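Below you will find the structure I want to go over with you.
Only one protein chain is missing from this complex, and each of the others stays in its spot.
And then subunit A:
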Amino acid sequence: METAISAEGLRKRYGDHQALDGIDLEVPAGTILGVLGPNGAGKTTTVRILATLLDPDEGRATVAGYDLATQAKLIRANVGLTGQYAAVDERLTGRENLQLIGTLLRLGRKGARARADELLEKFSLVDAADRMAKTYSGGMRRRLDLAASLVAAPPVLFLDEPTTGLDLTSRLALWEMIKEQVDAGVTVLLTTQYLEEADQLADRIAVIDKGVVIADGTPDELKREVGGERLEVSVASLADLTAATRVLADVSPQEPVVDRDSRTVSVPLAGGVNTIAAAATGLERLGIEPQDFAVRRSSLDDVFLALTGQRGADEDPAGPTGPAQQDDQAAQAEQQKEMQAA
């Protein structure tokens, strides 16, 4: 298959901090690569380099078939970028924002207007099209931002944490829009801290930490690599937990993982049904009544934990609150993030 994005040994240093320490990536045309990593892993730096906004200290890359070092302008003509923070002109309306980009892309006055209308429609912004972007909610801003990066209908799309700070509804809507792009043949490189997002959207995932790719593969491959299915037992007391841990240690070649807070212990399910049976027997013999006894497919969360030693970001920050309120919260969260950054 044709390669749309390929990077080799990208390095970038800020002062005495090595932000990227040799990043290799390969994205076949028409697929989504999810780049997963904790704060400060180097996701944004990678995206900014590939979108020609930042020069790498070392390394090579081609994007949409063009060389990063020598054909930057051609790359710019063929990629769309949605940065980590929505980049819209707040004092223009949504429509004007899109028209301005269209004009700069030389679509002509009519062409720019038509393209803006088309995108406003597609991103459900028609009603708000003639309001200043300042009045938009976080989700609307994000959609406008994504629309702005699609004005040129670029074959390659970079999305840097496109759904951070959005409520569930907005996030799902944005996922749909991203999937539509891929169905139309666009290649997407998407960074995220949400494991579920990578799992849902990405064909392949690259996990990066401290500026290097520490694992890559399909979501399934990654999950399998980290242990496939696990047997998980929850008990009522800490005394039972110790006993249950001993039982599971006996039935598995690997060390059980113990979480004292939830009084849960788990092991990789290496021996299939036999392991389950042995564990059940062992628990029964000691008279332990488990509160929960289940086989669980390992999630990307486990992958992340196993690879980086830390948990991914929590899903769905805003639980049962109403959508409008959530949008507000999201906007606030984004603002706070920006204020901290400034």
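A few points about this structure:
FYI, contacts are C-beta pairs under 8 Å (C-beta built on N, C-alpha and C of every residue); 3 or more make two chains touch, one makes a residue touch a chain; residues count from 1.
By our rule, contacts and distances are computed from a predicted model.
Taken from the listed names "C-type cytochrome", "HNH endonuclease", "Electron transfer flavoprotein alpha subunit apoprotein" or "Transport permease protein", the protein name that UniProt assigns to the chain not shown is "Transport permease protein". The residue from A:D89, A:E118 or A:D203 that touches the chain not shown here is A:D89. Touching the missing chain, out of A:K73, A:R246, A:R260 or A:R296, is residue A:K73.
One of A:A41, A:A61 or A:L81 touches the chain omitted from the figure, and that residue is A:L81.
Contacts to the hidden chain, counted on subunit A, fall at residues 48, 51-54, 73-74, 76-77, 79-81, 83, 85-92, 96, 100-101, 103-105, 132, 148-149, 338, 341-342.
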